[in-house]
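Shown here: the complex without one of its protein chains, the others still in place.
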Amino acid sequence: MSVQEQDTAVQPQRASLLNDPKVRGLFYQTVLVLALVWFGWTIVSNTLANLERQNIASGFGFLETTAGFGIIQALVDYSETSSYGTALLVGFFNTLLVAAIGIILATIIGFVLGVARLSNNWVISKLAYCYVELVRNVPLLLQIFFWYFAVLRAVPGKRDKWSFFDTFHLNIAGLRGPRPVFEEGAGFIGYAIILALVAIVFIARWASKRQAATGQQFPVFWTGLGLLIGLPFIAYLAAGMPVYFDYPIFVETGPMLRRGFTLGTGFNVIPEFLALTLALSLYTASFIAEIVRAGIQAVNRGQTEASHALGLRSGPTLRLVIIPQAMRVIIPPLTSQYLNLTKNSSLAVAIAFPDLVSVGGTVLNQTGQAIEIIAIWMAVYLSLSLITSAFMNWYNQRMALVER
Amino acid sequence: MSNAETFHIRTDEAPRLPAPVSTTGLLGWMRKNLFSSVGNTILTLIGILIAYQLIMPFIQFALIDAVWTGDSREACLAPEGGHAGACWAYVIDYFPQFMYGRYPTEEIYRVDIVYALFVLLLVPLAIPTVPYKTLNTILFLFVFPVIAYFLLTGLVIGDTVILPIVETAVWGGLLVTLVIAVTGIVASLPMGILLALGRRSDMPIVRLLSVIFIEFWRGVPLITVLFMSSVMLPLFLEEGVTFDKLLRVLIGVTLFSAAYMAEVVRGGLQAIPKGQYEGAMALGLRFWQMMGLIVLPQALKLVIPGIVNTFIGLFKDTTLVLIIGMFDLLGQIQSSFSDPNWSTPTQGHTGYLFAALVFWVFCFGMSRYSFFMENLLNTGHKR
Partner (left out) sequence: MTKKILPIVLGAALGVAATAANATTLEDVKAKGFIQCGVSQGLPGFSNPDAQGNWAGLDVDFCRAMAAAVFADDTMVKFTPLSAKERFTALQSGEIDVLSRNTTWTMSRDTQLGLNFAGVNYYDGQGFMVRKELGVSSALELSGASVCTNTGTTTELNVADYFRANNMPYEIVAFEKADEVVAAYDAGRCDVYTTDASGLYAQRLKLTNPGDHAVLPEIISKEPLGPVVRQGDDEWFNIAKWTLNAMINAEELGVTSANVDEMKSSDNPSVKRLLGAEGAFGEAIGVSNDWAYNIVKLVGNYGESFDANVGPETPLGIARGVNALWSDGGVLYAPPVR
């Protein structure tokens, strides 16, 4: 289409810049950039003018100021005297915790449901179908409310409990259980776990090499399990048993307020966390189930037949032949479900679980720094999204079909 | 065997026996699908047990123990020694509020007209065999929003009040849910198309900006977008210029869903064979002619299921506006919980159950439709 190669002397008027796609492209893009710059500049100048006119302080200096409010669940050291920055960090770690546990649970439930939907057993496959259609067609927020306001409010009150195996106790204040307390020397157990993991990696590599070379199999799984349990146990004994469990104390007599579980004893999962994690993982699981089903169905039926012909039973067929191939179809949509779960964890704000958005909202209220807080939110979620996509892309590439 | 005396040669076919009882009929079906092995039998029994455990209390609560009539909380309190069931009387009493919010009673007919118009235009649009699709689409996408806008907000020309103004602050219930979801999807469609074209453009800056825009909005949770539109947007505007709260939410939701829409449309654009583009160019069509006449009509038809799925997602996500203090269906139901006249232990359960029912009916219906369209559209493209 370019006119440069033509004889310019013959048709000078055809060289009209108006019709050159390159020039036009450049023109449109310049206009676009100018419009954007104008738009951005208007917003920035309006905002600055507003802030100045109304004497609103701006900048991130407030992060150093003392927060002054309490947070019910903190993974890092936090007290009322900590700074707003620390408070936001607490919220961030809570978001990560919900997202991580939610992703693990959703994946397990989702895979089970996905396989169940393809089950030959009519009852099981219909149950899975009903679950999927019921759960994914109801708003997540409603489900969070359901778990929090309907289910977890129907459990015994604070002075009472439901016990499971005499170890875990559920009441309206949450799920209590024993809390491991690490004394000096407990670090050795951590080293032992790391050592075991490294050993497992090496054994797995060696075993697969040996199998490739000689065809002999090595029980990697059982050896690994033994190492993973045995090594830390030896370390535990060697270091003089530095770990003990702190059991929650349940008081049944004395003043009413003192009854129930004593604050700070045992390990407590607050009901807000339970409700959020349950709702998130059950909701996302319904989507993952559909993805898994579609992935498995995408694997050619011949693969199953060939595998049976080779003498593999149904279990190993699913594990060794079908799932690895289905994974290629499953991973991209699975990634976006993981991202959705992470983003949806921000609904914590509706049930008072102190995640990043919830704590950020409190900070926003106390300081009035709307722009800074919302910028922090968006930056954090964007980076989480980008990191997750990057990781899943890497995993996807590893799993991708190697064309020969 | 060696020297057999009598030979019996069969001349006609043996009568066909019916298949063993154990493989046909209900019994056979059960053997095959429920009790084919020990493991399967156990699974079946567990499954039936789970289903029974889940369904029976539900039926007990929602139907058997339910209260259908009454005008205050007394009607819904548990009978002596019995279990309290769902308090449908409360839902019936509050039904107008759940549907229209606090929209003035004498103006509610306007909302009904909008609903009726919406259904009248959408149904023929959704059924593939009904003709006049182009006219229908234009009416639905361009004329209907204008009419609906004036019907819902009111119309005052000069000093004559044709339709009294109804502020958006009094809107609520399903009306707000539908307004946000439908506006979000209709307004985001053109934006999504532009963004999808931009992402596939040859112009590097356009492509880059489209990618940044799309990935940005897809990377942040909707709730932060809503907080931004309710708390931060006012600071972006010039002094004295303010937005209606609902309008701010609509802008936020539109930008948000435009990014998702762009990805859906991009999928459709990628599915169009290259020959279509080349054919259009060979005919001498300009870019917009090629897109508008050849590529987009095909691509958009392909992505109807995707658009419906985006809509389902958006429809469910509209519930988030209750967090920023607006009254969508769920918000309206939640706010009714503070009415002492109906406060009973089952009020919350009933309200949430009603909300779940409404959302489920809408979403399930749409997902079935999307599934139906997918099958319909697939036939032509199956390899």
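Every chain is named by a letter (A and B) in the order it is written, and numbering of its residues begins at 1.
Quick note on the criterion: a contact is a pair of C-beta atoms (placed from the backbone, for glycine too) under 8 Å apart; a residue touches a chain by one contact, two chains touch by 3 or more.
Just so you know, these numbers come straight off a predicted model, no measurement behind them.
One chain is not displayed; in the complete assembly it touches the shown chains A, B. The residue touching the chain not shown here, chosen from A:Lys158, A:Arg179 or A:Arg328, is A:Lys158. Although one chain is not drawn, the whole complex shows that of B:Leu209, B:Val249, B:Met290 or B:Leu353 it is B:Leu209 that touches it. In the complete assembly, the contact with the undisplayed chain comes from A:Gln366, out of A:Ser83, A:Ser336, A:Gln366 or A:Asn396. Which of B:Val231, B:Val253, B:Leu269 or B:Leu330 touches the hidden chain is settled by the complete complex: it is B:Val231. The chain not displayed touches chain B at residues 102, 167, 169-170, 187, 190-191, 194-195, 197-198, 206, 209-210, 213, 227, 230-232, 234-235, 237-245, 247, 251, 254-255, 323-325, 334-335, 337-340, 343. In the full complex, chain A makes contact with the omitted chain through residues 28, 31-32, 35-36, 39, 50, 53-57, 68-72, 80, 149, 153, 157-158, 172-173, 255-258, 262-264, 271-272, 349-352, 354, 358, 361-362, 364-366, 368, 370.
Operating definition for what follows: only the chains that are shown with their structure count from here on.
Between chain A and chain B, the centres computed from C-alpha atoms are 25 Å apart.
Remark: chain A residues 25, 28-29, 32-33, 36, 43, 46-47, 49-51, 53, 119-124, 127, 133-134, 136-142, 145-146, 149-150, 339, 343-344, 346-347, 349-350, 357, 361, 364, 370-371, 374, 377-378, 381-382, 385-386 touch chain B in the complex. Chain contact summary for the complex, chain B toward chain A: residues 32-34, 36, 40, 43-44, 47-48, 50-51, 202-206, 209, 216, 218-224, 227-228, 231-232, 235-239, 312, 316-317, 319-320, 322-323, 330, 334, 348-349, 352, 355-356, 359-360, 363-364, 367.
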